[in-house]
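Below is the structure I would like to discuss, written out as structure tokens.
With one protein chain removed, the remaining protein chains of the complex are shown where they sit.
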Amino acid sequence: MRKIIIGVMGPGEKATANELQNAYALGKLIAQQGWILLTGGRNVGVMDAASNGAKSSNGLTIGILPSGNQNGISEALDIAIFTDMGNARNNINVLSSDVVIACGMGAGTASEIALALKGNKKVILLTDDEESKVFFKKLLPENVYIVESVVDAIATAKAIL
Amino acid sequence: MRKIIIGVMGPGEKATANELQNAYALGKLIAQQGWILLTGGRNVGVMDAASNGAKSSNGLTIGILPSGNQNGISEALDIAIFTDMGNARNNINVLSSDVVIACGMGAGTASEIALALKGNKKVILLTDDEESKVFFKKLLPENVYIVESVVDAIATAKAIL
Amino acid sequence: MRKIIIGVMGPGEKATANELQNAYALGKLIAQQGWILLTGGRNVGVMDAASNGAKSSNGLTIGILPSGNQNGISEALDIAIFTDMGNARNNINVLSSDVVIACGMGAGTASEIALALKGNKKVILLTDDEESKVFFKKLLPENVYIVESVVDAIATAKAIL
Partner (left out) sequence: MRKIIIGVMGPGEKATANELQNAYALGKLIAQQGWILLTGGRNVGVMDAASNGAKSSNGLTIGILPSGNQNGISEALDIAIFTDMGNARNNINVLSSDVVIACGMGAGTASEIALALKGNKKVILLTDDEESKVFFKKLLPENVYIVESVVDAIATAKAIL
């Protein structure tokens, strides 16, 4: 009965146009696989773009919000989980995802990758940030997958599951 | 796009036969309204019974788990959110529910009612524990609804939403 | 090496003059025992009064704050722990206290008592709220101690430790 959940993590306010495009495409493809999309739930950046992508293909979207109220929530969420625990909710994001895809890089995203690895989760990195790939790949090689495209990310997720 | 979420809270291992029956019926009726059921997600007591009830009518079930891994999860969950934060997850349970229904009473349930009231959520009490009704009704009268049956609980939830 | 920690919980903005007076006296007596005082750390109500009481006798004061920054902190804290997790921090308050003393009553305080009982902690109730005493005493009789004065509360804590 349990559904597969794919977490897409990435920058909020600082996301680049390319990251937003990738996030939207990831959300769309995740939905098309019949997987549930999980994000940090805010109405900005990779979270919002991925959720909108998933909804464009009638996927189910979950947001694990840092806040305890309705402010700043993505309009593209089906299910809003309010944690009121700020960035500590990043640990819930990754523990609840069968696979974590990092789309872009930033301090929040780095914390999610690190917490995922600490929790022995598999993480797929799709980012232009070369230093992050070198660092995380060395940190826990067998759990880190580096991909070059959205299509690769989905194929890798499929292989991992 | 956001779906309505009804939280059903109640005892785990110590739930009575009557509470389990009520929880199952609550889950079933919640699903029949098209609402999502949210529980604490474990495979015992009111959480498990409500989730099974919801699934019996093809509802969608979310569990907010105290643990960080697969042990002790209800088989009747569609979506498992792993918090790994023990009873502190009770705050997430209530903040994420549009209405909270307490089915039975115990220390964990009491904490959820109190956290719900602290967060200005509406709480419906369905329990034989008279002292809890007197206490919580006095604590925040305008947010506490005392009901005598599962059907009353659902009707009250509908009126609140 | 580990020091004894006594948690004093109670209303914030809504604390009565009597509760504030009791909280100050509790903090003072806790410090005089050589115990550390733990509160919710905000600059209002029972938290603030107890912390000021402890400092008046050169005690050590810890505040477990709901916020992630300096706003609203009691001036009487030696050690500020910033959780940024709102009322979910109430579980940390009680798990970290060797004994919990509830001074007054409210939704937040009720959540702390309930979480303490869920975690099998001993709780001392000093409050005019009769309904809360009846409810919590019935909920877990062997862990709940009802006292009538600050001096009784401290004597009871000493007996429990």
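To keep things simple, chains are lettered A, B and C as they appear, and every chain counts its residues starting from 1.
In this section, a contact is a pair of C-beta atoms (placed from the backbone, for glycine too) under 8 Å apart; a residue touches a chain by one contact, two chains touch by 3 or more.
Bear in mind the structure is a predicted one, so any value in this text is a computation, not a measurement.
A.B. asks: From the listed residues A:32, A:56 or A:87, report the one that touches the chain absent from this view.
C.D. replies: A:87
A.B. asks: Which residue, C:6, C:25, C:47 or C:62, contacts the hidden chain when the whole complex is considered?
C.D. replies: C:62
A.B. asks: Tell me where the left-out chain touches subunit C, residue by residue.
C.D. replies: Residues 1-3, 5, 36, 55, 62, 64, 68, 75-85, 91-92, 95-96, 119 of subunit C touch the chain absent from view.
A.B. asks: Suppose we count only contacts with the excluded chain; which residues of subunit A make the list?
C.D. replies: For subunit A, the residues touching the absent chain are 85-92, 105-108, 110-111, 114-115, 117-119, 129, 131-132, 134-135, 138-140.
A.B. asks: Give me the subunit B residues in contact with the hidden chain, please.
C.D. replies: Those residues of subunit B that touch the unshown chain are 68, 83-88.
Just so it is clear, only the chains that are shown with their structure count from here on.
A.B. asks: Copies subunit A, subunit B: same or different interface, half of numbers shared as the threshold?
C.D. replies: Shared-number fraction above one half, so same.
A.B. asks: Between subunit A and subunit C, what is the gap in Å from one C-alpha centre to the other?
C.D. replies: Spacing between the chain centres: roughly 39 Å.
A.B. asks: Among the residues of subunit C, pick out those that touch two or more other chains and give their numbers.
C.D. replies: Residue numbers touching two or more other chains: 85-88.
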